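Worksheet for the structure shown next.
Of the protein chains in this complex, all but one are displayed in their positions.
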Amino acid sequence: MTIPNLVGAGLIVIGAGIGLGKIGGSAMEGIARQPEATGKIQTAMIIIAALLEGLAFGALFLGK
Amino acid sequence: MTIPNLVGAGLIVIGAGIGLGKIGGSAMEGIARQPEATGKIQTAMIIIAALLEGLAFGALFLGK
Amino acid sequence: MTIPNLVGAGLIVIGAGIGLGKIGGSAMEGIARQPEATGKIQTAMIIIAALLEGLAFGALFLGK
Amino acid sequence: MTIPNLVGAGLIVIGAGIGLGKIGGSAMEGIARQPEATGKIQTAMIIIAALLEGLAFGALFLGK
Partner (left out) sequence: MTIPNLVGAGLIVIGAGIGLGKIGGSAMEGIARQPEATGKIQTAMIIIAALLEGLAFGALFLGK
C-alpha cells in the first residue's frame, strides 16, 4: 500500500481551511457589525492568517 | 493497494471548500446586514480567500 | 487493492459541494433579507464561487 | 480487492447532494420569507447550482 504525498498535502490544506475559514468568517462578521473598525480587524486578520499560512507552507516543505 | 494522487487532490479541495465556504458565507451575510460596507467586506474576503487559494494550488504542485 | 481515480474525483466534488453549498445558501438568505442588495451579494457570490470552481477543476486536471 | 468506479460516482453525488441541498433549501426558506424576491433568489440559485452541477458532470467524465 502506498499513500501518495498528496494525501498529506491535502490534510495540510484541510487544516488551513478550517483555520482560515474561521478567521476570515469572523473578520467578515466583525466588519459588518462595526464597519469603522475595518482597519483594526483587517490587521489582526492578516497577522493570524499569516501565522497559519506560514505554518502550512513550512509543513509542505519540511514534512516531505 | 494504491491510492491515486487524485485522492490527495480531493482532500485539498475539501479543505478549500470548508474554508472558502465559511469565508464566502460570512461575507454574504455581512453584505446583507450592512450593504453600505460591501467594499470593505469584499476587500477582506478577497485577501483571505487568496491566501487559501494560493496555499491550495501550492499544495497541488509541491505535494506531488 | 486499487482505488479508482473516480474516488478522488468524488472527494473533489464533496469539497466543492460543502463550499458552494455554504456560499450559495448564505447568498439566498442574504437576498431574502435584503432584496435591494441582490446585485452586491451576487457579485461577491460569483467571485468566491469562481475561486472554488477554478480550484476544483485545477485539482481534477493537476491531481491525475 | 478492487473498489469499483461506482463508489467514486457515489461520492460525487454525495458532494452534489450536500451542496445542492443547502443551496435549494436556503432558496426555499428565502422565498417563503420574501415571496416578492422570488425572481432574484431563483436567478442566484440557478447560477450557483449550475456551477456545482457542471463540476459534478466534469468529475464524472474526467475522473475515469
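Order of writing sets the labels: A, B, C and D. Residues in every chain begin at 1.
One rule holds for everything that comes next: contacts are C-beta pairs under 8 Å (C-beta built on N, C-alpha and C of every residue); 3 or more make two chains touch, one makes a residue touch a chain.
Because the structure is a prediction, the values reported are computed rather than measured.
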By the contact criterion defined above, which parts of subunit A meet the unshown chain? Give residue numbers in ascending order.
1-5, 7-12, 14-23, 25-27, 29-31, 33-34, 36-37, 40-41, 43-45, 47-49, 51-52, 55-56, 58-60, 62-64
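Everything that follows uses one rule, which is that only the chains that are shown with their structure count from here on.
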Whole-Å gap separating subunit A and subunit B, where each centre is the average of the chain's CA atoms:
9
Compute the distance, rounded to whole Å, between the mean C-alpha positions of subunit A and subunit D.
26
Whole-Å distance, subunit A centre to subunit C centre, using C-alpha means?
18
Check each residue of subunit B and list the ones that touch at least two other chains.
1-12, 14-23, 25-27, 29, 31, 33, 41, 45, 49, 56, 60
